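Since the structure comes first, as structure tokens, the remarks are kept for the end.
All protein chains of the complex are present and in place, except for one that has been dropped.
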Amino acid sequence: MATAAYPLGGIVAPAKRPALSEYLRWSIDHKIIGVQYMVTSFIFFLIAGGMAMLIRWELLTPATDLMANGSSYNTLFTLHGTMMIFTWIVPMFAGFGNYLIPLMLGAKDMAFPWLNAFAFWLIPPSGLLLLAGYFVGPAEAGWTSYPPLSTLFSPDGQTLWALSIHLLGLSSILGAINFIVTIKNMRPPGMGWFQMPLFVWATFATSIIVVLATPFLAGALTLLILDRVAGTTFFNAAMGGDVLLWQNVFWFYSHPAVYIMVLPGFGILSELLSIHSRKPIFGYRMIALSSLAIALVGFTVWAHHMFTSLQPELRIPFMITSFIIAVPTGIKIFSWLGTIYGGKIRLNSAMLFGLGFLSLFVIGGISGMMLGSVPVDIHMHDTYFVVSHFHFVLFGGSVFAIYGGIYHWFPKITGRMLDERLGKIHFVLTYFGFLFTFFPMHILGMQGMPRRVAEYDPRFQDLNVLVGLSAFVLGISTFVLVYNAIISVYRGKVAGANPWRALTLEWQTSSPPPAYNFVGDPIPFEDPYGYGTEAAQAYLAAMEARFGPSYDPEARNKPKPPASISPTPAPEPSVGD
Amino acid sequence: MSELTVQHDAHTHDLEAISRMSENYKFAMWLFIASETIIFSVFIAAYAVFRFQNKEIVHAVHEALGFGGTLIVTFNTFLLLTSSWAMVMGLRSIQLDNVKGGIRWLSLTALLGVIFVILQYYEYTQLAAKSITLGFETDAYEGFGMHFYAPTAFHGFHVIVGVLWCLDVIRRARKGQYSKDNVIGVEVFGLYWHFVDVVWILLFTLIYLV
Partner (left out) sequence: MDYGHSNKPAGGVSGTLIATVGIVAVVLVIGGFLIAQFTPVIFPTQASAESLQIDQLFAVLLGIGGAIFLLVEGALLYSIIRFRVRAGETGDGPTVHGFSVWQDIRAPKDSEMVVNATGARFAWTFNYDVPITGDTLTAFQENDRMSALKQTDDGGYILPVTSNILYTYVGDSVRMVLNTQDVIHAFWVPEMRIKQDLLPGRQTEARFTPIAVDDVARQRTFASRVDNALNAYRTNNDTRGLNDVFGRRAVDVITLSNTYDQTTFDAVVKAVRDTRAQYPSIEPYTSQFVEAARNALPNDEIRAMIDDPTLKLFAETFIINYSQYRVVCTELCGSGHGAMYAFIRVYDTEDSFLRSFIDPALDRAINPPDNPVVRGAQILSSGAYPCAGCHVLRESPTDEMGNIYTIEWAGVTGPSLEGIADRASGVRASATGETAEEYLFHSLYVPSAYLVPGFGNLMNNFQFGDPTAPNYMPIEDAKAIVAYLCTINDTGESVCDLDNLNVYAENFTDDN
């Protein structure tokens, strides 16, 4: 039923947006919460990114000159890593999930809206608690916080760090419970497990990992806090404890955690690649099931982070499991290649970041395979090779997926398109800034530069300068997006319901969606990736009739309609017909 | 275009909505219990490893506690089991439309929980008197204390939360929130309470019986 909210015959104005003040206070609307997650995470991203700039600035010279001493430097990478993981990537993906999952499932909200809001509001105070460490002596034992450095030789900020992660973990678990219940129980009639969009599958698999793995971290953190404040000695070897206890329990969580950080990115990528090549996803079932496989096998590899402290006999089993987990990931990569191959690829900003993900994540995967091989890892463990590997998969992977997701769903969330030219500038600066920052680190590590050092052998200076300057470019590139987002919110082209002409449910409602997401019943298309069929064309046409035309990003490509509407004369028969 | 005739609005209290919401809440509680199980397992595993690597210390502790010490804990186990049974009876009463009876049973559950906590506190004082402490330096049994207190105190905390929750369930029952068609709040609490009970049985067995 058409109402005044959906003017027919042309886009006049975007649908009504919530006021700015609604985003600043408690709300149980998943769309508001989703944006709250995303903006809060992005702020922490900028803070942690600023720390990275300081790190690279320090490393322009071999001596410790920028920071007062090694401890101040150690704090920088501790907080950089901790914040990037727990206050940027994990909550950012939670934000995407929160915004999109109910929409993709045609639901009015998540299963537990109040819990949803509560989980979000744990995050800003936790982030501040982390930074409050600067008042009492900040955490400086790395995000991995190995005892006895973290128990016996670190200032009080380390306890605040542990408490902060506790709260962030709780937030994560509560959010994951919400996602699992919503996805399992609130799909619309006709949408079975294998008719869900792959982003939903990805979030589902991620949430399973969160529920089962994060409590291990909570247990380890509790023991750490007790050791620091209550005189216990769980991790003190001289008094009956064991330092390897921490390493094993910590990595038992932290390895699955890396899949928490990348699986939603895989989900976003599936959406981007399919929609912007206008081709069905290749191997839908394989991608869906491989997410579950990764979630499962991810629990078996943790000790590959400990090859140099593990009993030598245990190394080979973990090497084997580490190679096994490459298989489902490889399946995904080849499925994505199969998706774009033969498609009609639009190289807009969202797709560029998606393709960038594919090209960079593969490099990270290859370096991961090398690290999984024990003799090579013995040499490369705790060097810049490892730093390079995880930045390729977490930045080249997850952050590129996040950027792609922002360009893709910004129109849905705000009702306006992001500027494409700025988007392409953002992409070029990010891609090449990233590549020249992190690729040389492979070589630095192999040549002999360890991690987590403020001073290094002077023979590494040239590469470090290259890395540092590229990092500054990468840092600056972020602000292109920030600027783009801010001006586009107010002056971007009005998007309409479905500028990408996509088939998933979130696009079959106005931009932004109304308070309960859909007016009347949402009508899912039979195949969320059924591009190229007549049925899809008919469905999209019907939706356009219902919600009015959307912004067409390809208007420039289309042949112009004839200037007059008078009937064209019949063509003259040509000689020799 | 298919026509969907049934309006699904989560804000009407029709039976289908309640039934779906019940499923959601119960499933959510199971997921929460899964994550709680894992965090308990970290402490329990730490205790188990300590226990099997330091048999003499544990033996010495058992001797120091003597029969009296074990008696209290055994009685506590009986209390908790009874409280779970009371909780089931309470749920059943409400399902049979006897809310008043349900309130009585749930009050018994809460009461038994409170007694459990009090007796556990008493046991802790007995242990402290024997120099079994949390901190290593003051622990006469070289680390037994911390490995023991971590899982049991964590469990005790869960019992306290459970008691408070039970009181809240009673409060809502008295306000008429539950009926034979709407017991989801009680069921979800029940799941949690049973979980707390099961963890205790595991701890009791591992620490006192083995």
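The first chain written gets the first letter, and so on, giving A and B; residue counts start at 1 in each chain.
Just so it is clear, a residue touches a chain if its C-beta (ideal position, glycine included) is under 8 Å from a C-beta of that chain, and two chains touch if they have at least 3 such contacts.
These numbers come from a predicted model, not from an experiment.
Asks: Which visible chains touch the chain that is not shown?
Replies: Contacts of the unshown chain, counting the full complex: A.
Asks: Tell me which residue among A:71, A:185, A:300 or A:461 touches the hidden chain in the full complex.
Replies: For the chain that is not drawn, the touching residue is A:71.
Asks: Going by the contact rule already stated, which one of A:119, A:362 or A:467 would touch the omitted chain in the full complex?
Replies: Going through A:119, A:362 or A:467 one by one, A:362 is the residue touching the chain not shown.
Asks: Looking at A:114, A:135 or A:341, which makes contact with the chain not pictured?
Replies: A:341
Asks: Given the contact definition stated above, which residue among A:251, A:266 or A:529 touches the chain not shown here?
Replies: A:529
Asks: On subunit A, where is the contact patch with the chain that was removed from view?
Replies: Against the missing chain, subunit A presents residues 64, 69-71, 73-74, 140-142, 146, 148-149, 152-153, 192, 194-195, 236-238, 241-244, 277-286, 308-309, 312, 327, 330, 333, 335, 337-338, 340-347, 355, 358-359, 362-363, 366-367, 369-370, 373, 375-376, 378-379, 381-383, 442-443, 446-448, 450-457, 526-533, 536-537, 554, 557-559.
Here is the rule we use: only the chains that are shown with their structure count from here on.
Asks: Can you check how far apart subunit A and subunit B are, centre to centre, with Cα atoms defining each centre and the answer in Å?
Replies: Result: the chain centres lie 37 Å from each other.
Asks: Can you check the complex and tell me which residues of subunit A touch subunit B?
Replies: Those in contact with subunit B are residues 108-109, 111-112, 173, 176-178, 180-181, 184-186, 189-190, 211-216, 218-220, 222-223, 226, 230-234, 236, 239-241, 245, 249, 521, 523, 542.
Asks: Write out the stretch or stretches of subunit B touching subunit A in their complex.
Replies: 1-2, 4, 7-10, 20, 23-24, 27-28, 31-32, 34-39, 41-43, 46, 50, 134-138, 142-143, 146, 150, 154
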